[in-house]
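My questions all concern the structure below.
Only one protein chain is missing from this complex, and each of the others stays in its spot.
Every chain is named by a letter (A and B) in the order it is written, and numbering of its residues begins at 1.
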Amino acid sequence: MSARFTVGDRVRVRQAYPPGHVRTPYYVRGKEGVVSRMIAEHPNPEERAYGRDGLPPVPVYRILFRQNDLWQDYQGPKGDTTELDIQEHWLGPLEEEGG
Amino acid sequence: MSETHSHDDDWPYPHPQQPDIEDGPLTDFMIMTDAVAELLIDKEIFSADDMRRTLEAIDSKSPAEGARMVAHAWLDPDFKARMLEDVNAAAEEISIDAGTIPILAVENTKDIHNVIVCTLCSCYPKYLLGLPPDWYKSRAYRSRLVREPRAVLKEFGTEIPDDVEVRVHDSTAELRYMILPMRPKGTEDMDEEALGGLVTRDCMIGVTVIDRD
Partner (left out) sequence: MRRHHDMGGLDAGPVDPAEHDYTPWEKRVDAISRLLAGKERRLLTSDEHRRAMEDLGPGAYDELSYYERWISGITNILIEKGVISVEELGGKMEVVKARWQEAQE
């Protein structure tokens, strides 16, 4: 799959809050994580939700987030994580931020 | 006791004319369900036979096949590697139909404990493990597991040591997830069937462990 990101890349989830059928949960918007696995390209569910074919397919990545990066008041050990499958257009590289 | 209709024998619909006792009092949604099914059968979108076969398929799935896959993986490291790569293909090797929706198995180790949820709806590997428990689909589980997994696990009687990472998997896209639990100690002499008997649905979701030692 021709993909923008690869395993190990640090990414940030876009901080956008559109309506519609979105499969990027609210709790990861604007958060920083790392690509842990490449998932196959898939027709876009945001489009398929309205009866369209969702093509061309969108690359999907497994992103690993540290719980401490997701929740300000996380109660558990610092090694704890949450992992999700996110579409490419919801991700941006961290180096764009110049930091 | 009510009588059945006289055209009982050629009644084309797969369900009984009276509400099933287990359904409880008749609701508009039950009426709507049967009305939709009957219209779709009338329009030949599917047949009463299709409906019967699908209901049988639903009833045939339970955690047992997932348990068998786990037990087989414990006994055969090459199979385990293939299962971790592609559950659906590995299932076929041992005559299990895990369906076409891809399932990813994540392995518990001494360093990582995994647990699954679908915060956005209720995605679950139902074509392998059968229908999910009510709590998996509940607001409380879907809301809290990603935020305070250890507290939720504790409610299930599971405590994971602080030096073990708890990793929550939220099924947001096409993949469904299942846990490949750690094989308990003291099971060296058990055969596949006995090992399968140790593997519960809840440990394949990740809210319980068999043991971590």
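One rule holds in what follows: a residue touches a chain if its C-beta (ideal position, glycine included) is under 8 Å from a C-beta of that chain, and two chains touch if they have at least 3 such contacts.
Predicted, not measured: the structure shown is a model, and the values here were computed from it.
Asker: Out of B:80, B:113 or B:147, which residue would touch the omitted chain in the full complex?
Answerer: Of these options, the touching residue for the absent chain is B:147.
Asker: Using the touch definition from the top, which of B:92, B:111, B:155 or B:191 touches the missing chain?
Answerer: Checking the options B:92, B:111, B:155 or B:191, the one contacting the hidden chain is B:155.
Asker: Which chain B residues would touch the chain omitted from the figure, given the whole complex?
Answerer: 2, 4-5, 15, 17-20, 22-24, 26-40, 43, 45-46, 50-51, 54-55, 57-59, 117, 119-122, 131, 133-135, 137-144, 146-147, 152, 155-156, 170
Asker: Tell me, which residues in chain A touch the chain that this view leaves out?
Answerer: 17, 19-22, 25-27, 45, 48-51, 54, 70-71
Here is the rule we use: only the chains that are shown with their structure count from here on.
Asker: What is the distance in Å between the mean C-alpha positions of chain A and chain B?
Answerer: Roughly 25 Å, centre to centre.
Asker: Can you list the chain B residues touching chain A in their complex?
Answerer: 119-120, 146-151, 162-163, 165-175
Asker: Within the complex, which stretch of chain A touches chain B?
Answerer: Residue list for chain A touching chain B: 23-25, 27, 39, 42, 45, 60, 64, 70-71, 74-77, 79-87.
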